[in-house]
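In this view, the complex is presented without one of its protein chains, the others remaining in place.
Up next, chain A:
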Amino acid sequence: MQHMSTGERVLRGILIALALIFFLFPIFWIVLMSFQTNAQILRIPPSLFFSPTLENYTSLITGQLKTASGVLTLNFMQNLFNSFILSTASVALSLVLAVPAAYAFARYKFRFSEDIAFTLLSFKFAPPLLVLLPLTIYFQKIGLANTYFGLIWVYQLITLPLILWIVRGYFEDISPDIEHAYRIAGHSWAKTFFKISIPLARPGIAAAALLSFIFAWNNFVFALVLASADKQPVTVGALAFVTASGIQYGQIAAAAVISITPTLALALFAQRYLVEGLSLGAVKG
């Protein structure tokens, strides 16, 4: 690899550039579209040069969408709010539940420990509709249909196993010696856990929280089946735009941009944790 000829270097450069174009162009193009009027979008040939408009965003924020056939009220900001509530609350609850469990699985060999851990993991692999469809009927009966509480509970199936397995792997990598020393010094188990174990595992916990937030945010099928319009997150809400009659294409693009910005921003600013989480989650455990 040290002896790379000029030709090879150029070829590498071209291939990397092609990959960057393929994977980044859609995001770039949708961002451009979101600043265009319908007339500009429909222009042939499409052009990179146009006078940008913020109209699509202002109409999304005010909830009054100007369409060809009048003004359409569409509360997209509610969808955005729902996404924040659902993702943040799900991750917070999962952290409280899964971090102690991860610690237990990493530090103690107890009866059924592997069985319990794998049972929790297997929830991640089963087809979601298998349980979601009967669940719609149960949720109607017990009054959990279309509530934040019900959705956050079901979202635990996404966030909890992920956090459990990433954090477990992280705890396993930390030597228990420091904990032992602290306990020998006379501190209680709980104090050791909160003062020593959790701070040591903080990077792993951060990676797990970040990744599960992204998974929760990006989830589509859970809310599609279990939530009506006022509780739906952006993934379901933005899709409803397509069927809304007479809607402006720029407004759909702007809704898509607003919906993907939080996860993209998290990925860019916390990239180190993200890569760690992905490789721990999928390869290491």
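By our rule, a contact is a pair of C-beta atoms (placed from the backbone, for glycine too) under 8 Å apart; a residue touches a chain by one contact, two chains touch by 3 or more; residues count from 1.
The rule is simple: contacts and distances are computed from a predicted model.
A.B. asks: Name the absent chain as its UniProt record does, using one of the following: "Spermidine/putrescine transport system substrate-binding protein", "Aspartate carbamoyltransferase", "Sugar ABC transporter permease" or "NADH-quinone oxidoreductase subunit L".
C.D. replies: Choosing among "Spermidine/putrescine transport system substrate-binding protein", "Aspartate carbamoyltransferase", "Sugar ABC transporter permease" or "NADH-quinone oxidoreductase subunit L", the correct UniProt name is "Sugar ABC transporter permease".
A.B. asks: Kindly state which of the options A:170, A:217 or A:273 is in contact with the chain not pictured.
C.D. replies: Of the candidates A:170, A:217 or A:273, A:217 is in touch with the missing chain.
A.B. asks: From the list A:135, A:209 or A:227, which touches the chain that is not on show?
C.D. replies: Among A:135, A:209 or A:227, only A:135 touches the chain that is not shown.
A.B. asks: Against the chain that's been left off, what residues of chain A make contact? List them.
C.D. replies: Given the touch definition above, chain A has residues 1-3, 12, 15-16, 19-20, 22-24, 26-27, 29-30, 33, 41-46, 93, 97-98, 100-101, 103-105, 107-108, 110, 113, 116, 118-123, 125-135, 137-138, 153, 156-157, 160-161, 164, 169, 176, 180, 183-184, 186, 189, 214, 217-221, 224, 234-236, 238-239, 242, 249, 252-253, 256, 259-260, 263-264, 266-268, 271, 274-275, 278-279, 282-285 touching the missing chain.
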